[in-house]
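The complex appears here minus one protein chain, its other protein chains still in place.
We call the chains A, B, C, D and E, going by the order they appear; numbering starts again at 1 in every chain.
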Amino acid sequence: MSAGVVATRCGAVSLPWGNRMTLTDLALQNLISPMVLFFVVGLFAAFAKSDLTVPEPVAKLLSLYLLMSIGFRGGAEVAHHGITTQLLGSLAAGVAMSFSIPLLAFVILKRTSRLNPVDAAAVAGHYGSISAVTFAAVTGALNQLTLPFEGYMVAVAAAMETPAIMSALNLARPYRDLSASETGHSVWREVMLNGSVVILLGAFLVGMITGQKGLTTVKPFLVDLFPGFLCIFLLDMGLVAGRGLQHGRKYLTTSLGIFAIVMPLMGAAVAAALSLLIGLSAGGTAVLMTLAASASYIAVPAALRLALPEANPAIPLTMSLGVTFPFNLLLGIPLYISVANTLAKAAH
Amino acid sequence: MSAGVVATRCGAVSLPWGNRMTLTDLALQNLISPMVLFFVVGLFAAFAKSDLTVPEPVAKLLSLYLLMSIGFRGGAEVAHHGITTQLLGSLAAGVAMSFSIPLLAFVILKRTSRLNPVDAAAVAGHYGSISAVTFAAVTGALNQLTLPFEGYMVAVAAAMETPAIMSALNLARPYRDLSASETGHSVWREVMLNGSVVILLGAFLVGMITGQKGLTTVKPFLVDLFPGFLCIFLLDMGLVAGRGLQHGRKYLTTSLGIFAIVMPLMGAAVAAALSLLIGLSAGGTAVLMTLAASASYIAVPAALRLALPEANPAIPLTMSLGVTFPFNLLLGIPLYISVANTLAKAAH
Amino acid sequence: MSAGVVATRCGAVSLPWGNRMTLTDLALQNLISPMVLFFVVGLFAAFAKSDLTVPEPVAKLLSLYLLMSIGFRGGAEVAHHGITTQLLGSLAAGVAMSFSIPLLAFVILKRTSRLNPVDAAAVAGHYGSISAVTFAAVTGALNQLTLPFEGYMVAVAAAMETPAIMSALNLARPYRDLSASETGHSVWREVMLNGSVVILLGAFLVGMITGQKGLTTVKPFLVDLFPGFLCIFLLDMGLVAGRGLQHGRKYLTTSLGIFAIVMPLMGAAVAAALSLLIGLSAGGTAVLMTLAASASYIAVPAALRLALPEANPAIPLTMSLGVTFPFNLLLGIPLYISVANTLAKAAH
Amino acid sequence: MQTHPKKRIDIIIEMPLLRRITERFDKAGVSGYSVLPVVAGRGQTGAWSAGGQVSDVGQMAAIICIVDAGKADAVLDEVFAVVKKQIGFVTLSDVAVVRSERF
Amino acid sequence: MQTHPKKRIDIIIEMPLLRRITERFDKAGVSGYSVLPVVAGRGQTGAWSAGGQVSDVGQMAAIICIVDAGKADAVLDEVFAVVKKQIGFVTLSDVAVVRSERF
Partner (left out) sequence: MQTHPKKRIDIIIEMPLLRRITERFDKAGVSGYSVLPVVAGRGQTGAWSAGGQVSDVGQMAAIICIVDAGKADAVLDEVFAVVKKQIGFVTLSDVAVVRSERF
């Protein structure tokens, strides 16, 4: 992870690949990383109807590991650099996007798709929230490029997980038969205490409290193994996304397919503008763009099954996991990095 | 793990933190280690009714890993230092405590609690035996303090696992309807061949046979990852202990709650006296105290379900996992280390 | 893994243990490696009826890891050395053996055993194919001896997995009631897309594409942890082989028991001759011999349950896992290495 | 051996809903229940499989509950209040038990 | 609560055969099925356990399918075509469901 970048002005960081690397180079280098290639292996196996499977408890372990590693390292980073106004600004930007992107998404969906309003609200909620593995992938790509980013972005990621759920419920409310719905209170408890939110924030706090010393103790596990674990995780994501696409193909109309690619780009654009405002580094801008562009496939679906049971869970999952995630992993991330880098240079 | 400490007189080892660190410092330093903090995250998640869970097969892998790592490293250590009279003395002390602590516990329980005699015997058996993860935690804390301890203590831990079960059965016998019980023979087989006992002893033997050379081969896995794996394991223990406390609250009368904290202290005191007699190092004394203070939650419960089915398994498990384990992890271990260190200095 | 050995004549490599190590030394050194000893612990636990178990999802993860690691490293190796005629020759030799060893095995089984022809064909298919964990074990042993081998042997291993299945089906065809059988097409799909084949080849390709740079990224996971993961995997194999032997004892007639030891030796002999022809290094020869000597217990059984359902799956599994695997691990591998080394020296 | 007739209720329900159903069971005063994992399936909403899944959404669990015939209807009412809005279904069948007082 | 009689088909079958059976179910036009894991067992071909197994061979799965009584025979025929050559068996029993139109 980064070092020293938060304290200095970002443009001052001399990027090792600064002028030489074009967007195409970047996209290519991203595509031939082991992580992305294992994702492709998974996709291939799924479409070829191979019986290759990562056992479910192992997939859950990988997800737990990823969240622990991301959270802990982010916390240790914040312990190192302290709480700055830029950190608070980024948090505010993240929360604002998580709240507002669903509104934008809902409007677009109502105009372009034939989804009923409750399903449209559910999809919108997924796009306001974030995907932790996409976050992991962009940080992995930045590390490989030795392009530093603000360590507290993991806190921003955590903060963006849940506001989108509130937005989705608000959007859906006018169209629901509320007599049948559960009381709001218990739902909120369940949403905020979703396992993935708790472990991400918990690990972040542990990292903040134990700092670099704690990080040293667990480094061989939480840091050194990260790329390898990410390879298996992305293999699994390829399998799950590929199979999800096959099962959920029927839900994927042309307009929803286009939405699942255009919406991330719009989210990334909003994030890019906010990043300029906050004065994030090139790396930090790329991360915030990726967060805005990514769509949830763990926290939001789980919350909406409880809070919005009338919505068909297969529609947003097919879009998020089957289209948006592969798009971001294969093309989006290099694009966001490239744009972020151009913007950061332009800002000087 | 330790080096050279077994051969020399222990007082001669200059402890890096010798005079400077008070008990409070020690307790604080222990409390802000990543392992202990992840345990707290688990406890919190359980009490907040989060759905965070470590999948069962992963928990079993972590336990297997822990036993393999502890056993292997202990064996390699013994291969290095050979079998000494001190080793034999420690083994004898461990076995004696495992046999006799249940008697003490049984007497106390009969006087202070309203448990029926069979349940009292079952609880007593748990406190005579040991908890491998508590052993792992004390060795972790000692490593962080760079305070060496005798490597063969893992053999002592293994030796202390099962005698307590025999004691518990003897204590319960007068109160049982023996016509209904299974034949003793098959029960003993099952107890001695409990998976956790077999893997701990098996790894110990493998470590003894392959020595430092074998250890080098597996070091990245069995040694370097240990703190990280311990973090997830303790996260899981926090979840399980927290949920166990909620389910088992009804069994936890005041007298049993007090017992679950006083009994470890009494066990630790006995172990401290025996350590002086054997001439253990400060680190070794801390380990033996912790072993005596810890209560089983794997080997003994499993054995007693087979050998003493009339006993309610939830009572000792709630006490051992819900009270004694957190107590030892959070407060007991720094206390035992501090006392052990004072004793070791006093012995000179 | 190897370096530089493929390009030079093999005899020119000065083997560090060249003249000094006898077969007995080698066998002993093999026997006291942690991996083999953990296998023995597993065997012991199974025969002693301990309840020690590696959870099934963990066993599946270990197998996935092994195949990923082997495949990736082999691919990176080939990326380094390029595709040579020797590589193509080795592939051809492997495929030829996988096709023809079942014929030899079938003839022997028909003469020496009382198996019905369909079961004999099934057993023959297992012996033509290979066992990935035996491959892992021989490469582990070679690494410990610092005896290099051709990295592309993993591609040979992958190529040897499936032709044997075709042979087995051909051998069985005259004895089957074909009206009842499934259509050949879908069976072939399922065989070629067996999860273990896909991940081995997939990881090989990823390794080939990302090369040494990719390997560096995932080294702490895919390379450094390999010996440790292999220890747990072999512990599990010991447990499964031991229990399989107990359940399948009734199928293991004297003649089948002898076959399960003689057939590997015959396969190894064929492979040794072909290795001389191709001009493989001592290490490469040892690997090819081990591949030929090993019997499948994942890909072939799975394929034959679909394609040859009349065959009793317990017979070949008991032979392959219960007899041939332990034989190769404990005695075969040192023997093959020793012979390979002698041959390589004689070839000059 | 002397046996007594009881009702067995089998429920297949989405995993995320488990806690809601079991709270209903407590409310209906059943003596107990058991949850079994389901690893794959197909229904009107399509096919699914637990393999490789990181989250519980879209996965099912099976709940078995043995109740006294007299209580069955009350339990069904409680359970159905949850199930009808969610993916899943309920079946009822006859079983015999040995110790009647347990249920 | 108003219930309707249906048939429950339980199948215990080798894991590698799962896909073949479910294809038969689709062919027979059932409304759905659920697959439950089996972790150990014993039969005429001996005892087995899933513990530590790297492959699916020799392991079993349980399939549950609720069907209309009228369809049961057709489903049984399809299923039996696969099961009879493989290790496994089929049972049929009576259940009641609440929403009849589902099945």
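By definition in this document, contacts are C-beta pairs under 8 Å (C-beta built on N, C-alpha and C of every residue); 3 or more make two chains touch, one makes a residue touch a chain.
This one's a predicted model, so the numbers in the text were calculated from it and none came from an experiment.
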Determine which of the presented chains are touched by the chain that is not presented, and list them.
B, D, E
Just name the one of E:18, E:36 or E:82 that touches the chain not displayed here.
E:36
Touch with the missing chain holds, among B:27, B:136, B:288 or B:302, for B:302
From B:163, B:248 or B:284, the answer for touching the chain not displayed is B:248
Tell me, which residues in chain D touch the chain that this view leaves out?
1, 3, 6, 8, 18, 22, 25-26, 31-37, 61, 64, 66, 93-99, 102
Where chain E meets the chain that is not shown, the residues are 10, 12, 36-44, 60, 62, 73, 76-77, 80, 89-94
Kindly note down the residues of chain B that lie in touch with the hidden chain.
53-56, 59-60, 62-63, 180, 182, 196, 236, 239-240, 243, 247-248, 250, 297-298, 301-302, 305-306, 309-310, 312-314, 317
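Keep this in mind: only the chains that are shown with their structure count from here on.
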Which chains are in contact with both chain B and chain D?
A
Residue-number overlap at the chain B/chain C interface, same or different (half cut):
different
Distance between chain centroids, defined by C-alpha means - chain A, chain D (Å)
35
Would you pick out the residues of chain B that each touch at least 2 other chains?
55-58, 220, 225
If you look at chain D, which of its residues touch at least two other chains?
39
